[in-house]
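Report on the structure given below.
And now, chain A:
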Amino acid sequence: MTASQTTPAVRLEGITKRFGDVVANDSVDFTLEQGSIHALLGENGSGKTTLMSILYGLYDQNEGSISVDGHEQTFDSPRDAMEAGVGMIHQHFQLVPSMTVLQNVILGHEPVDNGLINDGAARGRIEDICSRYEFDVDQYLDTRVEELDLGAQQRVEIVKSLYRGADVLILDEPTAVLTPQEVERLMDVMADLREDGQSLIFISHKLDEALEIADQITVLRDGEAIGTVDTAETTEQDLAQMMVGREVLFDRLERESSTGDPVLEVDGLCMRGDRDRRQVDDIDLTLRSGEILGIAGVQGNGQSELVEGITGLRSVEEGTIRLAGDDITGMNRRRRIENGIAYIPEDRQSEGLVQDYSLVRNALLGNQTIAPYANGQILDWDEVSDHAAEIVEEYDVQPPNPDATAGSLSGGNQQKFIVGREIGHDPDVLVASHPTRGVDIGSVEFIHNRLIELREEGLGILVVSSKLEEIRKLSDRIAVMYEGEFIDVVDPDAVTEEDLGLLMAGHEPTNEPPQQSDPQPDGGGSRD
Partner candidate 1 sequence: MLSATVLERIAIAIASTLSAILIGLVIVAVAGYNPVQFVNQLVVGSFGSERAIVRTLRYSTLFILTGVAVAVAFRAGVFNIGVQGQFIMGGFATVVSIVGIAPLLPENAVGGTILIAIGTLAAIVAGGLYAALPGVLKAYGGANEIITTIMLNFIAIGFVGWLVAGRFNDPEATATRTRQLPEYVELPSPIVSDPNFSLVGLLVMLATVAAVAVIMARTSFGYDMVTSGYQQSAAGYAGVDPKRMIVSTMTFSGVVAGLAGAVFVIMIQGYYTDPSGVGNYGFDAIAVSLLAANNPVGVVPAGLLFGGLESAGSHIQINSDVPVQLIDGIVGLVVLFVAVPELFRMIAKRTGLGGENR
Partner candidate 2 sequence: LGDEDEGNGNGSDDAATEVAIISSPAGFDDNAFNDNAVEGLEAASNDFDLSYTTIEETEEAQYESIQADAAESGYDLIVTVGDNHTDPMATNAEQYPDQNWMLINNMIDGADNVSGWIEMNNEMSFLAGVVAGAMTTEDFEHADSSTDPGESTVGFVGGEDIPLINAFEESYIEGVEWVNDDVEVLTGYGGSFSDTQAANDVAESQIDDGADIVWHAASAAGAGVFSAAQDNDRFAIGVDVDQSVTEEQYQDVILGSAVKALDEATYQVAEAVVDDDFESVVGEQNLSVDEGAIDFVVGQAVEGDLPDTVMDSLDEAITSFENDEIELTCGPTSC
């Protein structure tokens, strides 16, 4: 027993979890005090979600014990965990999009009257919860979840847990999908919950958030708990070092050559998204050779559509796209590939690679009409094999076996393979969408360095990312996208993260001129 006087809300001791050969958690100890917020930090794949899934009864641990409120528990299913008062808001929301908010909240815990769902009782309880924490969820109980924005969906998730009687709430990366304003709002909610005696576990990659809200912070690395610290007694630098195991540089990458002629020009581009909403609204941009243009923005502000428009995956409503001076607006994706637009897709799992194909077959993806891999319609598999082997070698893909299936590779290695493939044959333009999403620190550095090298070689690169450090590190210019428009174009050397954050949230910078640098470093490419 520890020295603390009160029984901790949750206590995990010596938790070990193995997936085959992967040790996701390696004898982890973790204590959540009553009425506190405890942050769990760690890089991708460090085992945060796994640990919490064990606490939530989704996984069985191989070793170790769980106690809640001082009672040792074995959870065979989330239902057991919920009965013990543990609720979890997942990284991917566990909501049924086509069902209403009400149905979602009460799912699995429907109050029943004569066999039928007692609608009134359910509504009453939800309204109670909402009024207690000042949630707005009761305003849209009959709306279908798919019609809500992500922030609202998240609040539905929280209400769902509270409805189920949780007094320990686990929030797995709740801020990843939110705008800064929504993050603020969430922080308030969490503080309210704490006030009301709830105990919370808050998972994040973001040091500043953890420092802002948590009482205690535990860092995981490679499945091990590296340490637990009180928020008051730590700094961002310390935490970063704990997470990564070495010092981390936040600096911009060096670059030597200057930018050249425009390679990609977009003029008055308008596009519609999946729900027929206008997602790209009159965008102009110019990308020059030897330039990295960063596009920053909170997800869902039209970056994906813009990228798809440029790469030919989505049709354009209005406007023109020119590649090295030639109008390619009407060209299909195939022709654009052949004409030198390379693309590192946002979703490597479903777009960038065929999971069940070997790396060799994947090396052909997108190149199936390009010499030397194809001669007219006829494929030359020897060439493709050689190409795959080259990529694996040059990009240090692990395991170094071109016959392995793509699905068996880890995310970072998948990404390295894609980068290798996409720049294999001298494209003129590279569009890189979230090039390091879900990639480990080592691979991130590798990919970043590679992108800079390509820039130096004269490639025009468009980088879309929601990670501010990444954008700042790589870009020669940063365009901030908000609700389908470029709200501003800024110089990464001059802009602060706070400003970027404000811009991403849609705050026009004009009223704070002193902090702002010249928004048009190279003259072209700004919005009108």
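The set was built so that all candidates are chains of the complex that A comes from, given by their letters.
Everything below uses one rule, namely that contacts are C-beta pairs under 8 Å (C-beta built on N, C-alpha and C of every residue); 3 or more make two chains touch, one makes a residue touch a chain; residues count from 1.
Source: prediction; values computed, not measured.
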item	value
Chain A: touching candidate in this complex (1 or 2)	1
Of all residues in chain A, those that touch candidate 1 in their complex	312-313, 332-334, 336-337, 343, 345, 347, 350-357, 364-366, 368-369, 374, 377-379, 381
